[in-house]
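Every protein chain except one is present and positioned as in the full complex.
Here is subunit A:
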Amino acid sequence: MTVLVLLDHEAGAIRQASRSAVTAALALGDVHALVTGDAAVAAAAAQIPGIAQVLRATDAGSAHDLAEPLAALIASLAGAYSHIVAASGATAKNVLPRAAALLDVQPIPDVVSIVDGETFVRPIYAGSALATVKSSDAKKVLTVRASNFDPAPAEGGNAAVREVTAPDAPAVSEFVSIERSKSERPELDAARIIVSGGRGLQNEENFKRLEPLADRLGAAIGASRAAVDAGFVSNDYQVGQTGKIVAPELYIAVGISGAIQHLAGMKDSKVIVAINKDPEAPIFQVADYGLVGDLFEVLPQLEAALDKAG
């Protein structure tokens, strides 16, 4: 069996999440990689150990990872492969289901564990349950959760690179522009530490009091749905079932009671800290470290303690 892995890249390098997808793919068979972008990206892919061949898409549509040409390209290449795999991420989620539809295949997203070539474990209900599913499709199209597979090394391999192009088709979409987030803080999905605020912060002004703590820790800032609904911060801060699903090394929940829909979005964090004045708040049931107290007193104390600890 040979597996085609779609690799995502940023600034000329293969994303770490994509190297995790390579590890997952190697559990299924021999691995070929498909990359978009320039020759440097293909060269970077060729160095990942375990990749036997790199296919580099050179057409204009694929340059911007537009779903229409990229899905058509994947479908045109699919004949040679038993599985098509990518790391769960914006690009794969945009492109792979479309490619699967062209192949008349039901995709299997967010795989956390591979049982065998046709059986996979994936979270449903934002991780409130784990489903083991078996596919009857001739080909399998899946995305994998990067945090569940160790990334393959970036160097050590030496694969051949072959150029491929999407089949000719009228362009139904055009790339216009891209705007990278300029925040000094890391993105919620990629942050090692997240400081998240809830209704306990009371208003928009107070919500900013999380910033000094986040700055000291180099953390991203998140929010509960209650804080978003109350207008303290915009929607894109929301962690939870209908917001971002995160799993940082450290998640500090400040003034968050721990509604089910919030827990669904952060309970896979490695270490959870809860700061809340209500000792009965459900957030304490999932927290590794709980601090019962008034957050407006605790926050400055925490900053001082961090300063002192250096």
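One rule holds for everything that comes next: contacts are C-beta pairs under 8 Å (C-beta built on N, C-alpha and C of every residue); 3 or more make two chains touch, one makes a residue touch a chain; residues count from 1.
FYI, contacts and distances are computed from a predicted model.
Think of the chain that is not pictured: of "Putative transcriptional regulator", "Electron transfer flavoprotein subunit beta", "Spore coat protein JC" or "NifU family protein", UniProt labels it "Electron transfer flavoprotein subunit beta".
Even with one chain removed from view, subunit A keeps its contact list with that chain: residues 10, 66-68, 71, 89-91, 93-102, 104-110, 119, 123-137, 172-181, 187, 189-190, 193, 217, 234-236, 238, 241-243, 249-250, 259-261, 267, 270-273, 279, 284-292, 298, 301-302, 304-306, 308-309.
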